[in-house]
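Yeah, one chain of the complex is gone here, protein chain that is, but the others are all in their spots.
Order of writing sets the labels: A and B. Residues in every chain begin at 1.
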Amino acid sequence: MIRKLFVLFLLVIVGFFLASVVVSVPFGAEKTIVGRYYLNNTIGETGGVNAVTSIVVLYRGFDTLGEVTVLFLAATGLAAILANTREKRKKHKEKPSLIMRVGTDYLFPAAIVFGSYIFLHGHLTPGGGFPGGVVIASGFLMLFLAQWHYKADELWLKVIESLAGMTYVLIGLIGLWKLGTFLGNFLGKGTPNMLLSAGIIPLIYIVIGIKVGSEMTGLLQNLRETTENE
Amino acid sequence: MNLVTLSYAQYFGLFVSLSVVIYLLGKGVPPIKSVLSFLSLLLAAYLFTTLQSTGQTTLLLLNFTFGIDILTKFFVWMTFGIAIIVSFVLVSNKELSPTFHALYLINVIATVFIFLSRDLISFFLAWELMGWTTFAMIISDGWTDKLKAARKYFVWSAIGAYFVLIGFAILISQTGYYQFEPILAHIGTIPTGWLIFAVALLVAGFGVKAAMMPLHVWAPDAYSESPHEFTGFFSGVLSKAGIYGVFMAFFYFAARFEAFNMLRIHGTSIFGYIMVWIGAITAFGAALIATNQEYGKKLLAWSSVSQLGYIIFAFGIADSLGMTGALAHALAHALFKSMLFIIMAAVIMRTGTDHLPSLGGLIKKMPLSFIFAVVGGLALAGIPMTIGFTSKWIIYEAGIHGGYIFTTTLIFAASTAAFLYYYRFVYSVFLGPLHEEHKEVKEAPAYYWISYILIAIPIFYFGLYPGKLLAIISKILDTYDLPSLQTYTATTVATPLGTFNGLLIGLGFGAALLVGLILYLIGGRTKKAASPTDKYLASEVVTNEFELHYAMDFYKFLERELHGILKISAQKFYEFFEEIVRFTADLNRKLFFCGNGQAYLYYLTIILTILIFAIWRINL
Partner (left out) sequence: MVSPILLIAIPLFMAFSVPLWGLIWKKLPRYIPFATFGMTIAVLVSLLPQLWAKGVISVVIAGVKPPFGINLVFGPFGAFFALIIQIVALAASIYLFEYEPPEPAEKFYMLFILVVLGATGMVLTGDIFNMFVFLEITSISSYALTAIRKDGHSAEAGFKYLLLGSLGSTLFLFGIALIYGSLGTLNMADIGARIGEMNPNLLAAAVILILIGMGVEAEMLPVNGWVPDAYQAAPVPVVSIFSGVVAKAGIYALARILYTIIGLESYASLLLIFGILTLLAGELAALRQKDVRRLLAYSSIGQMGLIMLAFGTVGFTAVIGGIFHAFNHALAKALMFFALGIMAAGVGKWDMDSLEGIGRVKPYTTLLFTIGLLSTLGLPMFSGFWSKLLIIIGMVNAKYTVYASLALFGSAVEVVYFARLLGKFYSSKISNNLKDAIPESKKIFSLLGMTFIAIFILAVGIYPDALVKWIAQGAYILLNKATYIGMIIGGAIQ
């Protein structure tokens, strides 16, 4: 008890200090040199009208590649740790209703299409590969919830995931080959506001969308199977 | 004209690669290893004569400097001499692994490089190299009971090396140089406090290797547990590297520094005074302990500690007599101690034990070994006509002349004790009745007695012609601008308190011994040998627990009288310290690596808070 109080006390001190310090951070001020540069130059340099997307995919595209890897790692790591622990499957007491089963059958393609739309239009409208991928995975989640016997083919998931990841790196390498910089925008900028514009941004978003979608699906499938054997 | 001229680096590299060759060939063709290592040492000694007097090698952006002067030669030839003789003896030993022989070569070369190096970095490199190869040699046999001794040696030698390292680092940081010459030139710029600190660290660090009390605890164990033939080199020469280190630290650097010399009370350097005391106590204490040893190698090991105390004592006096005596005794000890250890090795080889009560009567089986044991003993006890007399005489005179009444008394007493333990050694091993199981024992092989003779030659030569030795030593001291003895001829040494003619007393003493021998041969033989169960029973209560053997409890009466002194043990202090470290270690492990995730987060919070307070204060 005393120990807990002591920790609490310490945390208050730490919190107070951090708060007192954070107050002096000029958040939201126009001071950010980098931010101003991005806002002023996005369309001219990248051809993408969605500045956020341009930042994510081009200016800081390397971070995005890293984040994709982190997500990949999370899925892989989870699968690695949970592997071989999912033998028993518990009998469910109550079956989902017919409405749910039929409803999800119809909703699933819609979710896939919507997800694809999000990542295809990432350079034009808010959204992008990550949300798009998650929407696709949510389509699979519906299937997992409503149709117990549904199981995504792990081999295909694996292959798609691999190919998508490799394509992302390859796109970067083509940039290196053509322009001398990794992830360089080797396609034309095109006309802003058109679907086929902003160079490699849509390409990368497609790859990310597919990759995130398949990873999240695999992740959910893993979790679902392991929680069931409790 | 020399056939080859090697640079120092090539010289070093050649023998390191040769040791690899010995290791590899020794694996394939076992008998070749010892012959090869003997030949390599001969080659090393020859090539040493071809080395230029100075040399440099650039390594690690550092300029390693080497040089040879008369002091170097003195120590290097001592090293090579004993090393070659020991390696010659080792030829007869088939049991040692090729690893041992390979390491032995590196060990000798490292020791030589200690004396050759003229900069702190290469000195330290050679010093450490010598330390760990010795450790590896001790454990290369892998006898479980040796490991403890080896470990103790290794740890102590590391501690010594770390003292030395910090001392060196202070010298380097204070002067900005790491070669001897420029450090010497800038020694005046070092603040006195730093210099004293550095020299104290260096003397302590080298003192470990020189078995200076209270840093000696590793020595008896390591000496007695190392491979038997090798112990001669280990105790005779490797300890001299420590003596050399003390010499360099103290006389090469510190003594040239005026502020350092001003630390005097009644004209005596404080540092020197401390060393005199440490030396005297080491000499006396170790000699007392030696008298109470039941194992031959342990006895000789403690005797080594005691003899090294003499050298430290004489260094502390630091006048012409003291310096001369110290260097003379360094050589004397190397000679007679390696001889005694080789004899011990011969005895162990033939009988399989060095437990004194289990030995006895070997005079009939190993007469040559006995004779040379007597020679070694004469030198150890400082009897005229041996080198031991020369060195001890000068040391005594130095003590008396310097007015160190009490410590000199201790040194005298140590000498008496030396006689006692030496007597115990030679009596238990060679005299008295022969044990049943030793009926078939043969004399040591020719390798051994050839080496006895080789060592005995300088023992007698420098005993009968002390001037020849003093000529070398005086030259050394002159080179280093230290007070040297000038009043000697080939046979006579004139000191402030008296003059002695080594040849004359030597011959006189020899004649007396001869007369004694003749008398013994005529009349002594009629005496009947005592029965194995006889015991000197004066004031001893005989109980059934003890075997009634004369070598049991040889100096029981002494042990009883000195009980109080012997109980004061540095060992116990270190064990106490070890206990504290162990306790701290456990506490630390239980605290920081308790395996409780929650606790780790707790520490994280605490450290965050501490840091916040620390930094807040800086910035607010």
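Convention: a residue touches a chain if its C-beta (ideal position, glycine included) is under 8 Å from a C-beta of that chain, and two chains touch if they have at least 3 such contacts.
Just so it is clear, the model here is predicted, and its values are computed rather than measured.
Engineer: Can you tell me which of A:43, A:58 or A:198 touches the chain that was removed from the display?
Structural biologist: Checking the options A:43, A:58 or A:198, the one contacting the hidden chain is A:58.
Engineer: Among B:88, B:135 or B:341, single out the residue that touches the unshown chain.
Structural biologist: Candidates B:88, B:135 or B:341; residue touching the omitted chain: B:135.
Engineer: So which of A:35, A:109 or A:188 would be touching the chain we can't see?
Structural biologist: Final answer for the missing-chain contact: A:35.
Engineer: By the contact definition given up top, give the residues of subunit B that touch the hidden chain.
Structural biologist: Missing-chain contacts on subunit B: residues 13, 16, 58-61, 106, 121, 124-126, 128-129, 131-132, 135, 139-144, 147-148, 150-151, 154-155, 158-159, 162, 165-166, 168-170, 172-173, 581-582, 584-586, 588-589, 592-595, 597, 599-601, 603-604, 606-608, 611-612, 615-616, 618-620.
Engineer: Could you list which residues of subunit A touch the chain missing from the display?
Structural biologist: Touching the missing chain: residues 17-18, 20-22, 24-27, 31-35, 37-38, 45, 58-63, 65-67, 69-70, 72-74, 76-81, 83-85, 158-159, 161-166, 169-170, 172-173, 175-177, 179-185.
FYI, only the chains that are shown with their structure count from here on.
Engineer: Contact residues on subunit B for subunit A in the complex?
Structural biologist: 602, 605-606, 608-609, 612, 616
Engineer: Enumerate the contact residues on subunit A facing subunit B in the complex.
Structural biologist: Contacts found on subunit A: 3, 7, 10-11, 13-14, 17.
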